[in-house]
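Removed: one protein chain of the complex. Kept in place: all other protein chains.
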Amino acid sequence: MKVIADLCVVPIGVGVSVSSYIAACQRVLEGAGLEIRLHAYGTNIEGEWDEVFAAIKRCHEVVHEMGAPRIHTNIKCGTRVDREQTMREKVESVTRKLT
Amino acid sequence: MKVIADLCVVPIGVGVSVSSYIAACQRVLEGAGLEIRLHAYGTNIEGEWDEVFAAIKRCHEVVHEMGAPRIHTNIKCGTRVDREQTMREKVESVTRKLT
Amino acid sequence: MKVIADLCVVPIGVGVSVSSYIAACQRVLEGAGLEIRLHAYGTNIEGEWDEVFAAIKRCHEVVHEMGAPRIHTNIKCGTRVDREQTMREKVESVTRKLT
Partner (left out) sequence: MKVIADLCVVPIGVGVSVSSYIAACQRVLEGAGLEIRLHAYGTNIEGEWDEVFAAIKRCHEVVHEMGAPRIHTNIKCGTRVDREQTMREKVESVTRKLT
């Protein structure tokens, strides 16, 4: 089952600067061979369900190993069985209607 | 790794009445032996990371099998390594401060 | 326009114990005369759109005033124009299908 997800990891108890934790998550996601795209409030991820969620779990493990005692995470995830659709196609189907 | 999660599954392409799909997800979560609590905008879930996310994947599979061509899901999930905390304790720590 | 919302406020930069901030938000929401229900990963809120979002803004202001330098908040919100539906009815429509 393919999934398009959006991940936002918020380390708690490590102060207000969290970009080094987010960067570590990006490395986890890239290292898992997933198609990803960072934006200002999370990261789009595309891949097989099991691989995507294994990588998200690994993000939690890594952020805890870096010293964050607590993590709050938001995940949006979409699956569809009527047809395949990539992240690129989702964006293009909207932008086409805007021109 | 223990996790407290909040799950909100939104079937798309099956009209506006979605409660039968949500009920099916409740059965999946209960069948997985997870501690759960339904509220008006999702379901709190407590358990081991792998069991919780296996059940969430199963929810997607079941909702697709019921006929929903597309699913949009929101997950919030929290882990902590400083101490254990249950769903009940999270609610109580807030309500104690309100009295 | 009526809305049913779910609010989860996460203060950042104030350590791992956040229940006093959540309790303050509960007081804001109750003080606004909104129908609310605390759960283990947020608070269900029911009311008129403008009143609900004014109260959510006030929560941010209060949590900052309490000393949190940064806040991350999740809101789910649902509106419908086909018929009215309360938080209680949403839960009951699911639980009826489970018995």
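Order of writing sets the labels: A, B and C. Residues in every chain begin at 1.
Here is the rule we use: contacts are C-beta pairs under 8 Å (C-beta built on N, C-alpha and C of every residue); 3 or more make two chains touch, one makes a residue touch a chain.
Quick caveat: nothing in here was measured; it's all calculated off a predicted structure.
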Chains on display which the left-out chain touches in the complete complex: A, B, C
Touching residues on chain C - with respect to the absent chain: 1, 13, 49-50, 53, 57, 60-61, 64, 69-82
Contact set of chain A toward the excluded chain (per top definition): 4-6, 8, 16, 19-20, 22-23, 26-27, 37-42, 44, 46, 74, 76, 78, 80, 82, 87-88, 90-91, 93-98
Residues of chain B (touch criterion as defined above) contacting the omitted chain: 10, 12-13, 15-16, 18, 69-70, 72, 74
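Criterion: only the chains that are shown with their structure count from here on.
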Proportion of interface numbers common to chain A and chain B (over half same, under half different): same
Relative orientation of copies chain B and chain C, as a Cα rotation angle in degrees, nearest 5: 180
Centre-to-centre distance between chain C and chain A (centres being mean Cα positions), rounded to whole Å: 25
For chain A paired with chain B, centre-to-centre distance based on mean C-alpha positions, whole Å: 19
Of all residues in chain B, the ones touching two or more other chains: 74, 76, 78, 80, 82
